[in-house]
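Here the complex is missing one protein chain, while the rest keep their positions.
Labels for the chains are A and B, by order of writing; each one numbers its residues from 1.
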Amino acid sequence: MKYLKTLLASALALAVSAPVAMAEWQPRKPVEFIIMAGTGGGADQIARLLQGLIEQKGLSSRPFIPINKPGGSGAEALRYMQDKAGDDHTVMMTLNSFYTTPIIQEDLGVDVTQFTPIGLMAMDTFLLWVHTDREDITDLDSYVAAVKGAGLDWKVGGTGSGQEDSVLTAMMEAAFDYEVTYIPFPGGGTVAKNLIGKQIDSTVNNPSEQLAFYEAGDSKPLVQFTGERMAAFPDVPTARELGVDIEYYMQRSVNGPPGMSAEAVEFYTDLFQTLFDSAEWQEFCVSDGLTCDGMLKGGDLASFHASQVEAHKKLIAQVGAGAITGE
Amino acid sequence: MSTRSAELLMAAGLLLLSLGLMWNVTADDLHIGWVEGRGPGAGVWPFWLSGGMALASLWTLVRWFRGATPESRNKAPYIDGQSLGLVLISFAALTVMLLLVHVVGTYIATALFLGFYMRVIGKHAWRSTVSMCVGMVLLIYFLFEWQLTKYLPKGAKAFEDGFLWIDNFRWQYLM
Partner (left out) sequence: MLDIATLLGAGLLQAFEPLNLMMIFVGCLAGLFIGAMPGLGSVNGVAILLPVTFLVPPTAAIIFLAALYYGAMYGGAVSSITLGIPGASTAVATVFDGRPMAQQGKADQALTAAAVASFIGGTISVVLFTLFAPPLAVFALKFGPQEEFALMVLAFATFIGLGGDDIPKTIFSILLGLVMAAVGFDIISGQPRMIFFDFVELQRGIGFLVLAIGIYGIGEMLWTLENTKGEVRIHAVSSTWKSFKKNLSHVREYLPTTALGSALGFFVGTLPAAGATPASLMSYGLTKTFAKDPDSFGKGNVSGVAAPEAANNAASTGSMLPMITLGIPGSPTTAILLGGMIIWGLRPGPLLFTDRPDFVWGLIGSMYVANFVTVALNLALIPIFVRVLAMPFTILTPIIFILCFVGVFATTDRMFDVWLMLLLGLGGYLMRKLNYPVAPAVLAIVLGPLAERSLRQSLISSRGDVMTFFERPISLTCMLLALALMIYPIWLNVRRRRAGATSGTE
């Protein structure tokens, strides 16, 4: 009984002192850092790096706790965030399934434009990779010729139907008018390994997933799907240069649930800005082939999300949800 | 209930479960056949394996009618009367504890559960009961909340605020 009284008294004390504390908002409890993908993937690595940096630099009075919610291509994480509306102690590391999953799973009841945008940490890029032993393939034209020759025997590896690389694969099928067999694997690392082991013929991996094999001379990039050539791959042409209208990125942004309080948004935005500007983060961007020029935040990020949602809706309508979900 | 009737009920129940799973797969519009050039569809694995479960349950039912399994001949009560009370009360207490977690949070719920079990079922002295409860709460707090930075469920807002008020001492004075 006495315990209960103490509890109630303390609750009261907190309620009274709350307005004073609001002047400079700080988290009162550990912050849930939701990751809408499984452990070991790109989003997970980034979230854990950021968490480590927050701790190392003492940026938050309470720790950030990374929590993976990989269920249903991020559906589980999105639903969780939606149900956390108004919560100031939850933020989420997102990737492109942030856009695609609510479009494909209509009955999920999640509108990501309602989420609170905090900061766009990086843009990841995609390249088209084949094994170095394929000496007959030297550029995009010879690639398309080889694929058309092989027909459905051409195997493209990816991380799962409905994932970013399956969208990109579907875009390529539409642009070059060929059809391939798409084989899903768990995670980009496994895809990369299966390319080197020649279980598949080509992939659209992120640079970080192929870099080790590329440097060892086991795989070669043919095209990059960026606006301009990346510094890490100066000799690889972009699809645009070759007259193919495909440009596709993977966004890595941090967002809060709908209805986060303005003070909390300010705190998190400042925190992630500090992280973005840190030497450690910028180094990571360079070594991992990420594009990190200037952090989008607030209204800019909101309109970025809105335009991306529209773009993905169009893409999915164009290639057909069936082409992405398989079968 | 005798073991014999329990065996029948269980087999029949599992048969229904298997059929329900099969229905669930078809209701989701998953392919349960061979997709040309792609191998089995998304529904093949769960549908046909559930079918296998149904057959296995049927097999058990047939064996029940023939009296082939020892359970189908066993007329002794399914759950021993003497210990039924203990099993029931343990399970009920556990369920109540988990319900309480949603209301009063992990720490109070586990302490109440441990206290109930030790004092009411185990008839241990108050002294050892209370020290065990306190020890357990401290252990969970230290290991999970502190060392492994897990935010365990805290229940309703008032209880969460109470916890945070106490937790604040750690951040202010110990870290």
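Everything below uses one rule, namely that a contact is a pair of C-beta atoms (placed from the backbone, for glycine too) under 8 Å apart; a residue touches a chain by one contact, two chains touch by 3 or more.
In this text, all values refer to a predicted model and were calculated from it rather than measured experimentally.
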Contact residue for the chain not shown (choose from A:Gln26, A:Gln56 or A:Ser307): A:Gln56
Sole residue of A:Phe213, A:Tyr248 or A:Phe276 that reaches the chain not shown, by the stated touch rule: A:Phe213
Residues in subunit A touching the chain absent from view: 32, 39-40, 44-45, 48-49, 51-53, 55-56, 66-67, 69-73, 75-76, 79, 104-105, 108, 152-153, 155, 160-163, 166, 181-187, 189-190, 192-194, 196-197, 199-200, 208, 211-213, 215-216, 218, 283-284, 287-288, 324-327
Absent chain, residues of subunit B that touch it: 3, 6-7, 10, 14, 21, 24-25, 28, 30-31, 34-43, 45-46, 49-50, 52-53, 56-57, 59-60, 63, 69-71, 78-80, 82-84, 86-87, 90-91, 93-95, 97-98, 101-102, 106, 110, 113-114, 117-118, 121-124, 132, 136, 140, 143-144, 148-150, 152-153
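The working rule: only the chains that are shown with their structure count from here on.
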Averaged-CA centre spacing for the pair subunit B and subunit A, given as whole angstrom: 35
In the complex with subunit B, residue positions of subunit A that touch it: 6-8, 10-11, 13-15, 28-30, 32, 61-63, 65, 152, 327
Parts of subunit B lying in touch with subunit A, wherever the complex brings them together: 31, 35, 37-38, 41-42, 149-151, 158-162, 164-167, 171
